[in-house]
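Quick one: this structure, given as structure tokens, is what I'll be asking you about.
Selected chains only, in their assembly positions.
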Amino acid sequence: MRLSSEPTTDPSDYEFAHRIRVRFVETDAMGIVHHSNYLAYFEESRVAYLAHVGHPFTEWRDAGLESPVLESFVAYRQPCRFDEVMTVHLQLASATRATFQMNYLITVDGEPRSTGVTVHGCTTTAGRPTRLPAWLVDLAARRTPERQPGV
Amino acid sequence: MRLSSEPTTDPSDYEFAHRIRVRFVETDAMGIVHHSNYLAYFEESRVAYLAHVGHPFTEWRDAGLESPVLESFVAYRQPCRFDEVMTVHLQLASATRATFQMNYLITVDGEPRSTGVTVHGCTTTAGRPTRLPAWLVDLAARRTPERQPGV
């Protein structure tokens, strides 16, 4: 298991937030959001985050790069329901030369509903593993100063 | 609107049948299958049908062809529920040189639940419209003799 940390339920531990309203199609016969949709919520938020930091997916694509998901983890704390507006809090948690990890917290009206982690690699569009872009490694280093040796 | 016929609820009007068990993820908070899933059921059945007639999607791909959906129609007659085993009846209803139409009937224990139609074109993988494969036009002609002029 590559994923190395359990994300917190404190929104102040996250650097970015993105709002998503639950669609009816995302509910299931238990009357709540089906657990598979959280990975899509994380993904939409990740795309918004990368655009926010000035490196939208188009930049990856133009560089011939993709960032496949290597691992995912979700803790379903409280269910979400149709038409609720979720805030997806996101943190670039760490990066090595080959992989990076994102942490997520979903809240509704400030109440924690779900936490999660995704671990990503970097490949060429042909699928060959390659180094992460330097800006992403730098960004992770700046975002998580406490994890740098000597600090 | 290209689609030209309303599919019947008589299974004997269909040439092929394919079974699918409803997944929990496909239900919604009304406790029934969400209406968007029927297009995926039709698609899975279409793929099975093309393999059955000896022209699997790999043959299309190897020929550099795709068959994008141009139109879809679904009539939701009675809902389907989690774990029900649906029979998707399928008929290649018609074909021109540029498009073909598939009719569908979904039954559970012989009871009609849904009918539908998809209309497909034929393009190169680059998206340029091209002629249907000859075998598909021939197949449609043989399947629907009553629709041919002079017969």
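Letters A and B mark the chains as written, and numbering starts fresh at 1 in each.
Assume contacts are C-beta pairs under 8 Å (C-beta built on N, C-alpha and C of every residue); 3 or more make two chains touch, one makes a residue touch a chain.
None of these values were measured; they are calculated from a predicted model.
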Inset, instruction - Assuming 2 chains are placed, give the number of copies in the entire complex as this structure defines it. - result: 4
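Everything that follows uses one rule, which is that only the chains that are shown with their structure count from here on.
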Inset, instruction - Measure off the straight-line distance from the CA centroid of subunit A to the CA centroid of subunit B, and report it in whole Å. - result: 37
Legend entry - Residues on subunit B engaged by subunit A in the complex (per definition of touch): 24-25, 27-29, 31-32, 34, 36, 81-82
